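A single protein chain has been omitted; all remaining protein chains appear in their positions.
Should a chain be cited, it is by its letter among A, B, C, D and E, assigned in written order, with residues numbered from 1 in that chain.
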Amino acid sequence: MPNVPSQNWGLEQIVAELRASREELHRTRHPRGIRELPSREAVTNIVTGLRAALFPTHYGAPDLTDETVDYYVGHTLESTLRLLAEQIRRALRFLPEFADTPDADLKERAFNVAREFGTQLPGIRALLVSDIQAAFTGDPAAQHITEILLCYPGVWAMTHHRLAHALHRLGVPLLARFINEIAHSATGIDIHPGATIGPSFFIDHGTGVVIGETAIIGERVRLYQAVTLGAKSFAADLDGTLVKGNARHPIVEDDVVIYAGATILGRVTIGRGSVIGGNVWLTHSVPPGSSVSQGKIREGERTDEGRQ
Amino acid sequence: MPNVPSQNWGLEQIVAELRASREELHRTRHPRGIRELPSREAVTNIVTGLRAALFPTHYGAPDLTDETVDYYVGHTLESTLRLLAEQIRRALRFLPEFADTPDADLKERAFNVAREFGTQLPGIRALLVSDIQAAFTGDPAAQHITEILLCYPGVWAMTHHRLAHALHRLGVPLLARFINEIAHSATGIDIHPGATIGPSFFIDHGTGVVIGETAIIGERVRLYQAVTLGAKSFAADLDGTLVKGNARHPIVEDDVVIYAGATILGRVTIGRGSVIGGNVWLTHSVPPGSSVSQGKIREGERTDEGRQ
Amino acid sequence: MPNVPSQNWGLEQIVAELRASREELHRTRHPRGIRELPSREAVTNIVTGLRAALFPTHYGAPDLTDETVDYYVGHTLESTLRLLAEQIRRALRFLPEFADTPDADLKERAFNVAREFGTQLPGIRALLVSDIQAAFTGDPAAQHITEILLCYPGVWAMTHHRLAHALHRLGVPLLARFINEIAHSATGIDIHPGATIGPSFFIDHGTGVVIGETAIIGERVRLYQAVTLGAKSFAADLDGTLVKGNARHPIVEDDVVIYAGATILGRVTIGRGSVIGGNVWLTHSVPPGSSVSQGKIREGERTDEGRQ
Amino acid sequence: MPNVPSQNWGLEQIVAELRASREELHRTRHPRGIRELPSREAVTNIVTGLRAALFPTHYGAPDLTDETVDYYVGHTLESTLRLLAEQIRRALRFLPEFADTPDADLKERAFNVAREFGTQLPGIRALLVSDIQAAFTGDPAAQHITEILLCYPGVWAMTHHRLAHALHRLGVPLLARFINEIAHSATGIDIHPGATIGPSFFIDHGTGVVIGETAIIGERVRLYQAVTLGAKSFAADLDGTLVKGNARHPIVEDDVVIYAGATILGRVTIGRGSVIGGNVWLTHSVPPGSSVSQGKIREGERTDEGRQ
Amino acid sequence: MPNVPSQNWGLEQIVAELRASREELHRTRHPRGIRELPSREAVTNIVTGLRAALFPTHYGAPDLTDETVDYYVGHTLESTLRLLAEQIRRALRFLPEFADTPDADLKERAFNVAREFGTQLPGIRALLVSDIQAAFTGDPAAQHITEILLCYPGVWAMTHHRLAHALHRLGVPLLARFINEIAHSATGIDIHPGATIGPSFFIDHGTGVVIGETAIIGERVRLYQAVTLGAKSFAADLDGTLVKGNARHPIVEDDVVIYAGATILGRVTIGRGSVIGGNVWLTHSVPPGSSVSQGKIREGERTDEGRQ
Partner (left out) sequence: MPNVPSQNWGLEQIVAELRASREELHRTRHPRGIRELPSREAVTNIVTGLRAALFPTHYGAPDLTDETVDYYVGHTLESTLRLLAEQIRRALRFLPEFADTPDADLKERAFNVAREFGTQLPGIRALLVSDIQAAFTGDPAAQHITEILLCYPGVWAMTHHRLAHALHRLGVPLLARFINEIAHSATGIDIHPGATIGPSFFIDHGTGVVIGETAIIGERVRLYQAVTLGAKSFAADLDGTLVKGNARHPIVEDDVVIYAGATILGRVTIGRGSVIGGNVWLTHSVPPGSSVSQGKIREGERTDEGRQ
């Protein structure tokens, strides 16, 4: 006979148990029956669209000319901001203060946030240009701007971060985290969207870098792979609940270089112009101009250990 | 003339040399002429389908309602398990014990494995829910379950691991490894599918985490980025052949926390409730309640170094 | 009323400011108005095509037989080399020496480079086969060649590297970097295309590995995750400009094993057969047969710390 | 020089003229600023989804079994009806009576129409099964039901028509026309969604068939290619405006056969059991049992001219 | 409140009714539980692949050269014939004589049919080249072969027909019909795969052409749009069952031209070199050299009415 009797998966049972699991055991439903989540595909398209609008000749359509580039930028912006407004609307609903906002009001608020975000794009572009130039001047291997825009994961990650940080400040933390996580997956660089990072920032190689939520980084700072700017410990309430949002990550002042694998924990300050050597473990502040290397602090003496 | 004479790639020579390389130099053919390999695209679709069946409101179709969710789950399960059975069939052929099994028998066995796997899904879901809750209670930055499901690489990796581990136990190691490697590529977290991990497990940031094949991890354990649970050395036979499968990775008991960059090697036991500090290098067991930090062991005293 | 008056994004202003940013602030245009950049999609397709031509039964079309495999390899090579020639043409334009080359000449040069590259493929395949066998013999967990080809990120990264290195040597550094960066994103392994790596090279796990541009690695070398072969410091001219291209990364001789997290910096030599322990920080040469572990050098004694 | 100065398309002028054309010459804007039109892609997906739900083993997913088919049908229905409701909402806005309906009310109405449409699907399926059986019994060439479902354009067109007719009756004429036109493009058969067609209807070959809006067709009627059931003339008001919606197309009673190329115009009645020969031009009614052939009426005598 | 209570589609009822319709009313299941139907997408890909293998420079990959074209043709053939064998296997199952054939035997038979079909491809190509040349010499508007290959629906339809006819003769009528219907949908030309058509056949415009199953067409015949070569009447058994397969369509001898809209019915013979005028209705044979025009037969006199 050509056909075996069709075998049975026992689907009815599995479906029922999964339903029970959803209903009884651990409910992971959204608050108040929200069904529209931010979409990873949409967020990816938004970042792609914004990147194209910011750097049309590198990430936009091929063969753009002076005659055509503004049409491209304008159209790309419009379709991207519209996508963004929709994702903002979905993300806002997760904030307690908007849980009961009427749909129309939330939609309008999302539009306004997206619109405000749009006006910040030229400023974000200026910051990113400073990051690109930092890579160019800081890395002797860099041949030209194009190589940096196409091949540097640090620049890729910073593009996501600067966009995510703007959304974070505009009150859309969920979307900002989503953007950060997409970059983390692509580059191995995990920057919390809340971190404040000055211009001309450069991360080389980057895999394993972690920068915490309340970190503050000055201008012209350079980081290598596997650097952690983390928290040392968590403050807890009397009942053991962790206190949220307090400043718990390092402040890194201008012109600091931190080599590969260094770990800096807590609300310490790395003084302007310091050099932190590779694999250093640091949980206290150091004054400006310090040079810290494994096992000792040699202030005033500068090395470049850990550089690739 | 509009067209230059077409240039020649010398293809015939290259094709012949590649054929010679395949045939003479180092044959990388499959055993016994097997031609159907597990497909990365299929395996990716399987994980996507299972994730959607387990958490339909987060990873499934938009706008599912109480009326429709079971149709969705049932149909998704069916098409995914069918895909899975086919990939299992291909993977089983690589096991020596199935090298000569008739096709029809192998197909039936693959069906039975997939069917058994299906019945384990509700249990896997319960474990994953415990992991999600561990992230929620363990990370003060987590706002809600949705953020964790969308943005936490550790949860992403554990979804792959718990599915892969079930397949590993059901005797399909190749497919399990494949699933693990897809998660590794996306998250930088490399968990061998053989590792045994208890409920409420949480990995934060995660890039660079490596967990070995025979590691055993208890309940409510928390790990940070770049933690290694590895082997210290390999046992070898008299003739130098490495002994396979013996227990060579750490046992981590319940309620242990291991901070970023810590390396624990060998079949050592980290006692219940211990805290292992950041960057610690540990090759011996520590009793319950230990607190280990760089360069010293301070038992009984607990810190939170290395937390982000 | 069904439709609210359409709101305004203020696009004209944003577009104008972005144009001003492009024109005045920081120009990131390509040199001399070049508009055709190497395309990430094309480069990804090229690597996919070459991988399929090199290992048709694993990465090529399903069900290839002895009758059909050469047709497949020949056709895949042709279409891939054609794609490659076009991307080489685009990349060459960024080199100063080709900035003013007429289009037709550049096209011909690109064809010749691609053609020469094609002839090297059988040799590249032989090297990759040696890498695969190194993984098979070096890792007791590896069950068969297929598992290694499908699931080992180190093999994935080396496939990119060996192709990228050949292009680097043929004078197309931008394309080589692009290929390297695609592998870096997928595996967390960052190997500069300039690095010289002998046969039978194996990287296990791999996340966080960094290998610098002038590193030289012998035969049968094995590396684990998070190993850095970096530069210790940069030579600078009198005016502070960094000197480019000088030898600044380690030489690793044959049969060396370097365990997870070890950092080796500068133009030092790791003598043949040495074993470098996990997390070791090393900035000087060690003689053949050395065994270096954290905090001490125990020559002659060999351990396997850091192995997974 | 490698790059010619970029040439100019004169876009600004064209864009301005097109804008002027839109604004001044002939405005083809939607009424009242409506911006959401029914989408061809969505309508195509809706018909595909409905066809799959009606005949899951032929048009649905492969390998459906008794265990799984209802999950498939249920899920497909849900996602398709949701798509349909959205397209109905867009189409309703074009009706004058809904031009000012608030969005929420229109959305609810669209849902209700889609829901009502859903309940009619089993009845539509019964009609389509009768059509398929008519093809099977009426065409000696037909081998089995599968051939008819896969290869008969008449069945394809009738699937569209029966769905479109239901929507037409439910008050969504624009969507109904859209569905009809998609079938017209694929088959060359143009049936107005308003036409009333009884069960067991069969069109063979079909190219060029036109059936007008007010045509009424009985049971077991058979048509061949290029048959027109059209209007003879239009009634006009005193001011020359054509009167809409009056009965102006033929009534074809049960068991009539109309051979290829016949043209029947006006509100005439083709009596039960009549046979209309190929290429006949008919503008008056014929009694039951008539046999009409080119140039003559031979009542009572039956031939089969024009059959293929 | 942000979310309305979710409305209900009444799915359970619809699904149940559709199930009842499938089970009770009119079962349109495949014979003996066959679940694998020929796939439209696969059949389309097969025709595309065969067309590319036959005319690689027009329908194949761009930029094929003398060096590469055979690799392309060989690889395309292999993957296409493999697809074809699978579709043949599915189609054969529908034939009564193969209803109970074991799967492995059917698979082998399908392979053999596909293999035999492959050997006929050079002959089919020769016929198609004669058709293309007939278009070129017969149509003064044709500028070059390329125009004919790209823009002539008659050539498109004949490509399908000649492939379908070969499959029909090899005993796979369902697949042949499927291929025919795909061409019918694209061109409006409906040629039954059973029809026998000599070389150098040309159909201009083509919409509405119908050629029946037992038609026999000689060499160098030319047809215009809306020509029907049909059956006049069906022979029936005593019990009214139509007799299948008997010769009931016209024989058209060499060098005949039939202008637009002509209808020729029954097993009549159109003698060599005859010209049938536009819209002519013909149900009897005409001798060689006839010239038939509307309403009269003017033998010996030749016109070209109906030509475009």
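Observations
Going forward, a residue touches a chain if its C-beta (ideal position, glycine included) is under 8 Å from a C-beta of that chain, and two chains touch if they have at least 3 such contacts.
It should be emphasised that the depicted structure is a prediction, and the values quoted were computed from it without experimental measurement.
Touch with the chain that is not drawn comes from one residue among D:Val210, D:Val257 or D:Val292, which is D:Val210.
The hidden chain makes contact, of the residues D:Arg169, D:His184 or D:Arg267, with D:His184.
In the full complex, chain C touches the omitted chain through residues 6, 8-9, 11-12, 15, 65-68, 71.
Of the residues in chain D, those that touch the hidden partner chain are 7, 9-15, 17-21, 25-26, 28-31, 35-38, 40, 94, 173-174, 177-178, 180-181, 184-185, 188, 190, 192, 207-208, 210, 212-213, 226, 228, 230-234, 242-244, 249, 261, 263, 265, 279, 281, 283. Along chain E, the points of touch with the absent chain fall at residues 53-55, 57-58, 62-65, 69-70, 73-74, 77-78, 81, 111, 114-115, 118-119, 121-122, 125-126, 129-130, 132-133, 140-141, 143-147, 149-153, 186-188, 205, 207-208, 225-226, 260-261, 278-279, 294, 303-308.
As a working rule, only the chains that are shown with their structure count from here on.
For chain E, the chain whose average C-alpha position is most distant is A.
Of the two chain pairs shown, B-D and B-E, the one joined by more C-beta contacts is B-D. Centre-to-centre, using mean CA coordinates, chain A is 58 Å away from chain E.
If you average the Cα atoms of chain A and of chain B, the two centres end up 25 Å apart.
Those residues of chain D in touch with two or more other chains are numbered 6, 63, 65, 67-68, 70-71, 74, 78.
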